[in-house]
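With one protein chain held back, the other chains of the complex are shown just where they sit.
Up next is subunit A:
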Amino acid sequence: MNQAEVTKLVSQLRIKVNSRLRKFRNPKGPEERLNKLRKTVTALIKHERIELNYPRADEARMYAERLLSDAIRYGDCHKTTMEMADYWIIEKQLVHKLFKVLVPRYENFTTSYTRMLPAPRPYPGYAKAILELKGNPYPSLLPDTHTNRNLIHNVLLDEAKKAYRLQKYKEIADKVDNAVKTEAQAAVTQVDAKSENIEVAAPQDKSQSEKTAVAPKQAASQENVQVETPDVKGSLQKELNGEVKEK
């Protein structure tokens, strides 16, 4: 097949694209539909957060996303992209904002660039929505459930984290304990009674002191095993530090 893959010709949007476009029927025909959407897209880029009727917001969001993703993908030296920017942005000074402010802001995004939230429905009236560009300077619309660690889910999650860490430290301690034991046994069998007199103090080091605070059992187990050769101790310490870093 010599056909190009159609999906790769257009940058994939990170929002759900409606299978059928809304008509926004009006006396001036389909061109007026696009004019309405141009207004909305321009307003979105200008104000960064707008409240409007739900269908218009949903429709305009797709065009805004497409414009932003093209601007990021091709940059401001690409003729077609510039033409599209020229078409969709009615106030031309905003073209500079698109390429100089928004493109750098969204370059490394892995999610969509816009956010749409349902707004309270007026009575009588149609459903409303709030459409905003992510990373705008306004205060967040959603309640902040992350910073307050006293909220019930945060309390539960923090405790789960603590329990997980404790378990991991215990695993590491057991591992070290086993390794020390086997090495010590090997050393005892290899070397004569001479090696039994070598007493090495429990390794003391920053990471070690941290761990003793968390898992006292580990410290106890380390103190029990006092017979070990310096080489073994060094390698174990390295291993231990590496694992702690991973955590």
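What we mean here is this: a residue touches a chain if its C-beta (ideal position, glycine included) is under 8 Å from a C-beta of that chain, and two chains touch if they have at least 3 such contacts; residues count from 1.
By definition in this document, contacts and distances are computed from a predicted model.
Engineer: From the list "Rhodanese domain-containing protein", "Probable ATP-dependent RNA helicase DHX34 isoform X1", "Uu.00g025110.m01.CDS01" or "39S ribosomal protein L39, mitochondrial", give the UniProt name belonging to the chain omitted from this structure.
Structural biologist: Of "Rhodanese domain-containing protein", "Probable ATP-dependent RNA helicase DHX34 isoform X1", "Uu.00g025110.m01.CDS01" or "39S ribosomal protein L39, mitochondrial", the absent chain's UniProt record names it "39S ribosomal protein L39, mitochondrial".
Engineer: In the full complex, which of A:32, A:91 or A:159 touches the chain missing from this view?
Structural biologist: Looking across A:32, A:91 or A:159, the contact with the absent chain belongs to A:159.
Engineer: Touching the absent chain: which residues on subunit A qualify?
Structural biologist: 143, 145, 148, 150-153, 155-157, 159-160, 163
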